[in-house]
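Before any comments, here is the structure.
All protein chains but one are shown in place.
After this line comes chain A, so read on.
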Amino acid sequence: MPVLRPLSGAGALRRPALRWTDLLVGVAIIVVFYLTIRATLGAASPLDLATAPSSISTDPAHLPYYALRSLLRMFVALIASTVFTFMVATAAARLPRVEKIVLPALDILQSVPILGFLSVTVTGFIALFPGSTLGLEAASVFAIFTSQAWNMAFSFHASLVSQSRDLDEAARLMRLSKWQRFWKLDVPSGMIPLVWNGMMSFGGGWFFLAASEAISVGDKTYALPGVGAYVAAAVEQGQLDRVGWAILAMIVMVLGTNFLFWRPLVAWAERFRQEDTAAVDRPRSLVLDLLAHSSIPRGLGRAFAPVGRGLDRATRPFGVAEHPLFVPRLRRRAGDVVMALVVIAGILYGAYWASEFIGSTIGFGSFGEAFGLGLITFIRVLVIIILATLIWVPVGVWVGMNPKVSKLAQPVVQLLASFPANFLFPFVIAFFVAVGIPLDIGGILLMALGSQWYILFNVIAGASAIPTDLRQAMESFRLTPWQRWRKLILPGIFPAYVTGGITAAGGAWNASIVSEIVSYNHNTLIAPGLGSYIAQATSGGDMARVLVGVIVMSVFVVGLNRLFWRRLYRVAETRFSL
């Protein structure tokens, strides 16, 4: 081969016109586009409520399409949660008066049994989109949304208020516009917690997806094409093999979204880390590396740059991200008073409406009944927490303190935590029916199926965060195992354990609604409890009882959080922080 002389255009030759990464990324983008459109068309199809199907076909050949529709719901809910988070958390962080309302409201919403609301919201959404599947779709998306949004908003609000003071001052002194500040400072500095929180919430969302695709309103059941409705139909007909197919589809979806979406996002978010020291094992992602090697994302970025500039200009009239140093006291007072009046009026009206409604239908005596049932469910939750603690704390500590094991176990546990437990119910219930275990006891296992992992997950995280040098120092002291636990391990994992405990308990309360009453192969098993009370009221269209049940359950959850978990958490923070 003759020696190549450098040509003037040699640079262009060395850069291949179309690289295989570009090809791959391009095809992937087109496929995603196509699938999204296909699923969207299905979701927006016309629907006559009178003849709407109450069940869907359980032919496994339909599963890919069902999975697609389910995925669309999950992602629409994620987008909605993100938009909600941006707006509400930012408003709360910037406007003190809004903060005073939003934070307690989010706290309560976080503890309210979402599934109890499903039937209420469905009615509303159907009215919103008459003659279209969109109403049912929106109700399902809303159920998923409510399992994600509050967490995400809390996380984003926390990062906004803990923003570095210097960065805040730099932004204010540069007189960035509100829009610029949001995208250049607020979102980037909250990105890492937001992405992690989004990933965890997304995992929790599968549970609500499965529970919300087959919805009963009054005496009528609607089924949306989706994996959740598929399972419901298969269970109703006792086809365990088909449930197996659905579980397989579910595993593929959970792993697939993790690999194609969350891993790349987590790895990408690393660029927003503020500490100088690079983490030793930074999250990496094959997909992200692929995207980084392709020129398509950058090309798209350039193509959309004018849009960004246009938005930047269009949002200028909203002004500079700065607040006045002095507000006339009279005006501030007046604002506070007006705000307080509006809130008090709203609460009073709501309370009046609810008491009027309950008083005129089932009477206030029903609170007593619901409260008694609540105690039964409370005992179940208690048993779950105690058992999960006894089993998973030692396991979690063992895993967390062995870096090799935790590296292997972490993804498995993550999968277990995000795998919707209600998919496993049919097998467990079939077992109960075969062996003759009553649901009073068996329900505990069902409730635990989804919620226990939070304890394991957090304990692993806490144990692996115990500094290595501290561990080595303790080893050199030759402590007895018990001393080691008391002096090192328990203090190390306690805050993380409390966090896991709160989440697990909240999850168990919520799960009671689908665990205390189950049907399998045309049999229905019922365990008395607040969960079955709400579930039965929902399927019977008894709004007053739904309201009473939800109120009582919220009181239980919020009360226990305040009286028990919060105190424990404070103990954890003051006595046991490393």
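Methods note: contacts are C-beta pairs under 8 Å (C-beta built on N, C-alpha and C of every residue); 3 or more make two chains touch, one makes a residue touch a chain; residues count from 1.
FYI, contacts and distances are computed from a predicted model.
**Student:** According to its UniProt record, what is the protein name of the omitted chain, chosen from "glycine dehydrogenase (aminomethyl-transferring)", "Putative zinc-finger domain-containing protein", "Nitrate/sulfonate/bicarbonate ABC transporter ATP-binding protein" or "Ferredoxin-NADP reductase"?
**Tutor:** "Nitrate/sulfonate/bicarbonate ABC transporter ATP-binding protein"
**Student:** In the complete assembly, which of A:L41, A:A127 or A:L325 touches the absent chain?
**Tutor:** For the chain that is not drawn, the touching residue is A:L325.
**Student:** Out of A:H62, A:R298 or A:R316, which residue would touch the omitted chain in the full complex?
**Tutor:** Missing-chain contact among the listed residues: A:R316.
**Student:** Which of these, A:L176, A:I376, A:I429 or A:L547, touches the one chain of the complex that we don't see?
**Tutor:** Final answer for the missing-chain contact: A:L176.
**Student:** Where does chain A touch the missing chain, residue by residue?
**Tutor:** Touch set of chain A with respect to the missing chain: 164, 166-167, 169-170, 172-177, 180, 184-185, 188, 271-274, 276, 278, 309, 312-313, 316, 320, 322-326.
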